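Here is the structure we will look at, set down as structure tokens.
The complex appears here minus one protein chain, its other protein chains still in place.
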Amino acid sequence: MLTLERIDIRQDEFRLTAEFKVDDRALVAVVGPSGAGKSTLLNVISGFFAPVGGRVLWDGADITDAAPGKRPLSVVFQDNNLFPHLTAFQNVALGIKPSLKLDKAEAVRVNDALERVGLVGMELRKPGALSGGQQSRVTLARLLVRGRPLILLDEPFAALGPALRVEMLDLVAELVRAEGATLLMVTHHPADALRIADQTIVVANGVAAAPVPTQALFDDPPKVLRDYLG
Amino acid sequence: MADRAQPLIRFWPGFGAAALVAALTLGTVLAVALRAEGWAGLTPSDWAAVRFTLLQALLSAAISVALAVPVARALARRRFRGRSLLVTLLGAPFILPVIVAILGLLAVFGRNGLFSYLFGTIGLPAIDIYGLHGVVLAHVFFNLPLATRLILQGWLAIPAERFRLAASLGFASDDIARVLERPMLRNVLPGAFMVIFVICTTSFAVALALGGGPKATTVELAIYQAFRFEFDLGKAALLALVQFTICTVAAGLALWAHVPEAGAPGLDRAVERWDARGSGSRWLDAALITLAALFLLLPLAMVTVHGVPGMAGLGNSVALAAGRSVLVALAAALVTVVLALALAFAVQAVRGTIGKGVLEGIGYLAIAASPLVIGTGLFIVLFPLLDPVSVALPITALVNALMSLPFALRALVPAVAQVEHQFGQLADSLSLHGWARLRHLYLPRLRRPVGFAAGLAAALSMGDLGVIALFADPEAATLPLQMYRLMAAYRMDEAAGAGLLLLVLSLSLFWLFDRGGRIDADT
Partner (left out) sequence: MKSTLIATGLLALASTAQAQEKPVLTVYTYDSFVAEWGPGPQIEAAFEAGCGCDLQLVSAGDGAALLARVRLEGARTDADVVLGLDTNLTAAAAETGIFAPHGLDLAEFDMPVDYQDNIFLPYDWGYFAFVYDQKTVPNPPESFEELAASDLKVVIQDPRSSTPGLGLLLWIKAAYGDRAPEIWEALSDNILTVTKGWSESYGMFLAGEADMVLSYTTSPAYHLIAEDDASKAAAKFNEGHYLQIEVAAKVASSDQSDLADQFMEFVLTEEFQKTIPETNWMYPAVMPSTGLPEGFETLITPETALLYSAGEAAEIREEALQEWLTALSR
């Protein structure tokens, strides 16, 4: 279980507080106006941004000061999720060993993951030779081999077309459920939240609210959300 | 493509600039050659000079680059107070007048220097700096900062997002080195190596003074001999061509190997690194930065210590000379930027890698040129037309501008390409051409590299004695010339004061331009 305890984030004029828990195996959307701090919230959880106060806990263990790579989570950023000079196989293999010296079993795991995301035969292509959707699939394959229990997505498919985005969301939801992981996903589209997220966190007015059921939230949005949705 | 619409504006200034550079470099060699009264081949001692030139330049470049890698890495991944000041100060040796630098280095590494003194107190013999190792030490002193800057540039050109991704995947420092840093270094190092190699090939006074004797004869000294001792202009021209050939081969390799831009993004940005938080690597970086800073700043500190007492006694004539030098430096900065922009636009507009390479290559000719041959050739061409003394300062500014052009091009060519890549189509769609494109698109977007190029040109020009020997106007000495005059009149203290003034003015000019390019520069 992910716990944010009296988290206090400051950056120049900007301020954001958070105090909530996320249940295991929950699929949670993070919504809110631009600049409200959705990405910053994810950066605090993933270790790229240090809060001035409060703690981040995972299953009761304090991970507030842990290095990003040592945390029990995987992140997918808006872009730059792949190294352009490495092949699809290598980009996934990094999730097992940064040294890329895989033994046979590990290589099989990489190939299995690529197969599960539908990239058979594309192992040796570099990102430049893959479509946007295929690049996203490589990233997801790496999530699979890393096997971390918490997955953070920061508007991961914003650059894809609507149909492709829906396809990728469904794939994410399927993989996360199959792995039994917990998902936190920043999105601008209520439809995305409604499509895969059981719960939603609203980030607005300097507060990241505790997760609430998504359907109920959008059926009767609070004022901040109404202003944002327009 | 839109260059069809307004090709004139984008090509011709660049071709004009290229023609000017070629005339001043190759043309002056030709002018000298045409005045030759006979042709003699190269003697064995000339070949010995060629061999020594290659040897010392190869060693100097290799060691400068090898040392610069860990220093650049340390600077890339650490933030500390005074970091940006340090990065600016580290550039100082490069713009120091040769004689000031030699005396500064000797004050630290010489027989009577700081280290010999320290060794003496614990019973060790004094350092013997004179020899090939002394030449290399001096060249590393001059060029380590340049190498560090070029490589630091490479580090900062790795998108921060890649380091973030690496951190999210739990990369250790070794993993980052293998996956991110080594590919970058493979791309950046050959270029940095070649640039420093070329700079070192034209060295003369430093190589001789620290080389300990005529073993350390470089091609440039052989040119001096041909010109002064033998008055054999044919030989001087021939040797100048040998020097060009060495440098053209090296510069060709450099272009092919891709050199990083020398200063477009801000170097005072440190990349956030999550792998290097251990105290071991922290200490290592701190030690590296301290050592590099000591190596580069101690001689400068000695220049300061020796210069301060003499500064009080500096008269009006030094102040006037300083004023003239600042004017020359400003003019040189302006000319450098105009030439570099014209060339960069033309490189951008010309199609085909060969055309681009040749055009850009011409811009680099100046670092391969012998200042003595440029000065002599210009003199031969100009003398029948006008009184050389009357154009002394403009000629000084022009030639100094030429010497800074390669570094300005390194900063501007990639920056122009990037602006064109990002906004070229938008500008085309809005019919933004010619001056409008220059004023509303390029100049605002290029503020940083233009500021850097202008600062470097101004600073280099302040300290350069270059070609002015034949053109010197006795009534209007520049600061370096005035400093030499003080030395020639036994006034070493005042000369040291003038040297310090020169250092302070050079650095200030560089800092002002470089800063100016950053203030309000929208990213």
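Each chain gets a letter, A and B, in the order it is written, and its residues are counted from 1.
As a convention for this text, a contact is a pair of C-beta atoms (placed from the backbone, for glycine too) under 8 Å apart; a residue touches a chain by one contact, two chains touch by 3 or more.
For clarity, every value in this text was computed on a predicted model and none was experimentally measured.
The chain not shown here is in contact, across the full complex, with B.
Of B:W12, B:F80, B:W283 or B:F383, it is B:F383 that touches the chain left out of the display.
Contact with the chain not shown here comes from a single listed residue; of B:W39, B:F231 or B:W283, that residue is B:F231. For the options B:L75, B:L90 or B:L106, the residue in contact with the chain missing from this view is B:L106.
Those residues of chain B that touch the chain absent from the view are 35, 45, 48, 99, 102-103, 106-107, 110-112, 130, 204-205, 208-215, 221, 224-225, 227-229, 231, 315, 317, 324, 327-328, 330-331, 334, 376, 379-380, 383-384, 387, 389-394, 397, 469-470, 472-476, 481, 484-492, 495.
We take it that only the chains that are shown with their structure count from here on.
Chain centres here are Cα means. That of chain A falls 47 Å from that of chain B.
Those residues of chain B that touch chain A in the complex are listed here as 159, 161-162, 164-172, 174-175, 178-180, 183, 272, 274-275, 277.
Residues 46-48, 67-70, 74-75, 77, 79-83, 85-86, 94-95, 98-100, 142, 146 of chain A are the ones that touch chain B when the two sit in their complex.
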